[in-house]
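Only one protein chain is missing from this complex, and each of the others stays in its spot.
We call the chains A, B and C, going by the order they appear; numbering starts again at 1 in every chain.
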Amino acid sequence: MSTPIVSLAEIIQNSEIAPDIYRMELQAPEITQKANPGQFLHIRCSDTVSPLLRRPISIAQINEKTGNMGIIYRVVGEGTQLLCQKSPGSRVDIIGPLGRGFPLPDKDKTSVIIGGGIGVAPILYLAEKIAQQHKNDNSITVLLGFVTKQEAFGIEFLESLGVKTIVATDDGTLGYKGFPTDLLDKYLKMHQDISRHVIYACGPKHMLSRVKTIAGGKNIPAYLSLEERMACGIGACLGCSVKSTQEGYKKVCKDGPVFEAGEIDLD
Amino acid sequence: MSTPIVSLAEIIQNSEIAPDIYRMELQAPEITQKANPGQFLHIRCSDTVSPLLRRPISIAQINEKTGNMGIIYRVVGEGTQLLCQKSPGSRVDIIGPLGRGFPLPDKDKTSVIIGGGIGVAPILYLAEKIAQQHKNDNSITVLLGFVTKQEAFGIEFLESLGVKTIVATDDGTLGYKGFPTDLLDKYLKMHQDISRHVIYACGPKHMLSRVKTIAGGKNIPAYLSLEERMACGIGACLGCSVKSTQEGYKKVCKDGPVFEAGEIDLD
Amino acid sequence: MNIDMDISVDIAGIVMKNPIMVASGTFGFGREYSDFYDINKLGALVTKGLTLLPKHGNPPPRTYETPAGMLNSVGLENPGVEKFIEKEWPHLSKLTTPIIANIDGDTVEDYQKIAKWLSTLENLAALEVNISCPNVEKGGLAFGQDPESAFQVIKAVREATNLPIIAKLSPNVTHIQTIAKATESAGADAISLINTLLGMAIDIHNHQPIFRRTFAGLSGPAVKPVALRMVWEVYEAVSVPIIAMGGITTWQDAAEFILAGASAVAVGTANFINPRAPIEIIEGLKTYLCLKEQNLQQLIGSAHGGRHLTY
Partner (left out) sequence: MNIDMDISVDIAGIVMKNPIMVASGTFGFGREYSDFYDINKLGALVTKGLTLLPKHGNPPPRTYETPAGMLNSVGLENPGVEKFIEKEWPHLSKLTTPIIANIDGDTVEDYQKIAKWLSTLENLAALEVNISCPNVEKGGLAFGQDPESAFQVIKAVREATNLPIIAKLSPNVTHIQTIAKATESAGADAISLINTLLGMAIDIHNHQPIFRRTFAGLSGPAVKPVALRMVWEVYEAVSVPIIAMGGITTWQDAAEFILAGASAVAVGTANFINPRAPIEIIEGLKTYLCLKEQNLQQLIGSAHGGRHLTY
């Protein structure tokens, strides 16, 4: 894992891309250079003591040419509210890249990537990185789930990569009506050569549980990106634990946020 | 005293007029209508709990035509730092007008107004108001003190009112070299008819003490605007007390901020 | 949504139209905040602390801001019982919302005398007995830090009055349950907590404590987690109703305290930041209950869910 860096990154852009969902572009070349898909930034949303703690947000896009980095976040509380009010030109205090990201697939593997809701954010960078490695389109399929059409994002970006992208919405306003895990079920039924498959997922906990069950049932390796409340974000406070299938706990910030499905207990 | 109002006032302008000194123009017509010189606004500088308390800032200018109000503030800490970062178009939570302002002089009185440093802010509105009442220029003299030329503000405004304005700076970079209370001494020596004079002052505590002594020595009524840390700003918490020359304490926010010099003990 | 829903509550005979009160010392005698809303909308109003004789209070500075909180060293400045009755009671007694007098004494006898005197007032709803003021030379906090003297004060007041008695506890103790039980057994009809946490600040330029009395009382959002814990503990120890305070700023805060076991809550420091805070909390709480399809009684203490203190 690469050494994290503290940076006062300049905000290049910060705009609403869907209701309450923002994309922020940051200039932080040293972090951009090192970042792997699935890693995150730990962001200080305020200059004051309120909110006190940093907020973890995944790295969603990397522009190697400009050295810029994109994050996509949903405004859910005080921290993200303050974040979305920041103007281009101002600076934001970030630490990154943090955590263990998604292990990239071997060349002969076929990747199925599942993203749900705001969990689609890190999926974008992951898909791009895999697409760069594997020139054969069919080696990646991305399955996205959103509550409704309005909240969808990232689809154009994925299509511009030439990656096969299938969308589900809970209410059927876009694509398939249902969950992205339904799409995963269907996909796996259609493909017989699943021995060379690898699954990546990021999204709400119940989605990850379902992915774990499906992957486990078929003996497909699956990598899941988890969330937990964090204080330090770097492994020092032991505050972000998730139950291990072994004894004890793992740290989401340092051992994860991406775990091999078998490592962690999601119940 | 008029009933105070809580208003989410729109910021019309917010710009630096001298190093670390800002002028903010606010649209709050109901407050503007009621405000008297020497009254103040109690301003919430943050949407979060940090800093927790409002900050008292004097009303410095009133534009009766536009219904706008100007405040002038020095950036000294967290609250004023946050205030100076606010952009025109956004809103700020204010309560006002608060406190007892300067009692306007009777028509036959001659006013001498002394302002020191950021204490010049409320003086501007006071001078304007008196100038409106008394069409005879000689009835008002304003004596201003600043540390140095760079920090001076308000002079042009006062001159545009046609008010006689004399400036002192501690380092002599503008006007007289010395304190505005030196100017007051000189002024009083030059004028023999001091029986019809009334003195108004706002500035640092040591300046107010000196004004009190000078005015007391000559038996001239003097009105001083005081500062004290405030919580509620409206008389409910008993947190902003200043020693009374009678028994006990007075509340700067409600009994003041302007006091007749004899009411309060400044030692 | 029916936001005319009934959220009234009866605490020891104090009939309140809603469980939102204002905390002693943060609302004067009710004059100032009348400028901002109809204060008859409050569940109840608690006066500034009253002493037998007038008190000038402490020299300035009396307040100091801290992270998400404030320290105060007002020192119980008040006109004394006599002047209170003469100057403040006439307008207070015209309010329709219940008025609770907060009382404080240097000695047990003081408390008794004030209680007797105030008991002559028609319409006074209750006495809140402050055994927890950190900002005075004598009495105050010391009474609230020892179960035996807490018991003595409340018992003395109990003997002096037929009014409902609310014992106001200090958080600056090892075992809040012990103090709460002592006041309950001495005859308190309700318990309110927390008063301020003892804190201080130092001026690093002149090397002196900010406050003349060195220590001062910490209040505001910063103390909320501690207040909530103590309300939780007291709920498990006594059967009289609890009035909670300590950093309550939003309806969500109020809901947390009610879930922890408070039958009513008081808004203190938050008044200074948002004069309309109590009204906004009343509205928010009504909406919350509506959405939950629950009434207030069901909510009180429901976070305990049969579970008992593990600590």
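Everything that follows uses one rule, which is that contacts are C-beta pairs under 8 Å (C-beta built on N, C-alpha and C of every residue); 3 or more make two chains touch, one makes a residue touch a chain.
From a predicted model like this one, the values you see are computed outputs, not experimental measurements.
Only one of C:31, C:83, C:116 or C:229 touches the absent chain when the whole complex is considered: C:229. For the chain left out of this panel, the touching residue among C:63, C:97 or C:172 is C:172. Of the candidate positions C:95, C:108 or C:201, contact with the hidden chain is made by C:201. Of A:17, A:76 or A:236, it is A:236 that touches the chain left out of the display. Residues of subunit A that touch the chain left out of the display are 3-4, 6, 44, 49-54, 95, 228-243, 247-249, 254. On the side of subunit B, touch with the chain left out of the figure occurs at residues 49-50. Remark: the residues of subunit C touching the chain excluded from display are 66-69, 71, 134, 137, 145-146, 172-175, 197-202, 204, 207-209, 213-216, 218, 220-226, 228-229, 232, 247, 252, 255-256, 259-260, 288, 302-303, 305, 307, 309-311.
As a working rule, only the chains that are shown with their structure count from here on.
Each chain gets a centre from the mean of its Cα atoms; for subunit A and subunit C, those two points are 47 Å apart. Subunit A and subunit B, compared by their mean Cα positions, are separated by 54 Å. Counting partner chains per residue, subunit A shows two or more touched chains at residues 49-50.
The set of subunit C residues touching two or more other chains comprises 67-68.
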